[in-house]
Every structure is written in C-alpha cells, then in structure tokens.
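Every protein chain of the complex appears in place save one, which is left out.
For chain A:
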Amino acid sequence: ARPAGRMARAEPPAAAFERRVLRSAAEHHYLRVRLELPDGGARPSVAQFKQLVVSALRELHGEVGAALPVDVLTYEEKTLSAILRVVSSGLVKLWSALTLLGFYQNRRCAFRVLQVKPCGAGWLPPNVSSRSKVVW
C-alpha cells in the first residue's frame, strides 16, 4: 500500500510530435539528377534522356541492367534536371551507371546526382509524389 504522505506523480506533458519509423524497406528509390552538357549543343528531349539512362545502364551492367525498370517522373529540358524512379534493389546499379557515364553522342557530359530519397514525398519543387504519373 502506498504511504499516505506521498504525492501523486505528475503526468509528463504530452509530446509535441510523434515519430514513426517504418521498418519495411521502401519499394522505390527516387533520384534527382542533373545532366551537365557544357558545350552549347542541342539539349536532349525526354525520350533521348531516357534512352541515355538506359544506354548508361547497358554499358555498365549489360542487358540485365538495361532491363531495370527506371521511370522518368519529371524532366526539365531547360535545366536538364529530372527525377528518376527505380526499384530499390536496382539503386546501386543505376547510381553507378550514371556516375560512370562520360559521353552523350560523343559530347562530354556528367551526371550530377543531387538527391536520393526512399520515399516519394518531401521534395523541394518541382514536387513529385509516389503516385506521380510516369513522364517517359
């Protein structure tokens, strides 16, 4: 039995935020990339951009790499930046293929991977969510 003189313990104040940790691995990973083409030549269209990504995968990882499901969710031709979506198991393959790409149609280029996220929400604009429609 509790001694009579003891005061009832004060309740801790209610938490101001709640933290949720999702243990299951994300299905897709999203990469924000930018293609750098310093020579002032023609900029690739979205179809050519997708073809460039697939050919980079094919050069490094062969036909199996080229068959990796990669989607271009957004594409800005002016800045040559895009948001790509890939299955999480293929993230390392896609990222390494983009890193080691050096030429686009015999023009020197470089891919800069700006952001990699496992979830589709929370981007700085241009916004994209996991339910975004595929552009190409």
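Keep this in mind: a residue touches a chain if its C-beta (ideal position, glycine included) is under 8 Å from a C-beta of that chain, and two chains touch if they have at least 3 such contacts; residues count from 1.
By our rule, contacts and distances are computed from a predicted model.
Visitor: As a check of understanding, state which of "Guanine nucleotide-binding protein subunit gamma", "Ribonuclease P protein subunit p30", "MAK16 protein" or "Auxin-responsive protein" is the UniProt name of the chain not shown.
Guide: "Ribonuclease P protein subunit p30"
Visitor: Which of A:A26, A:V46 or A:L60 sits in contact with the chain that's absent?
Guide: A:L60
Visitor: Please give every residue of chain A in contact with the chain that is not shown.
Guide: Touch set of chain A with respect to the missing chain: 36, 38, 59-60, 92, 95-96, 98-102, 108-110, 112-113, 116.
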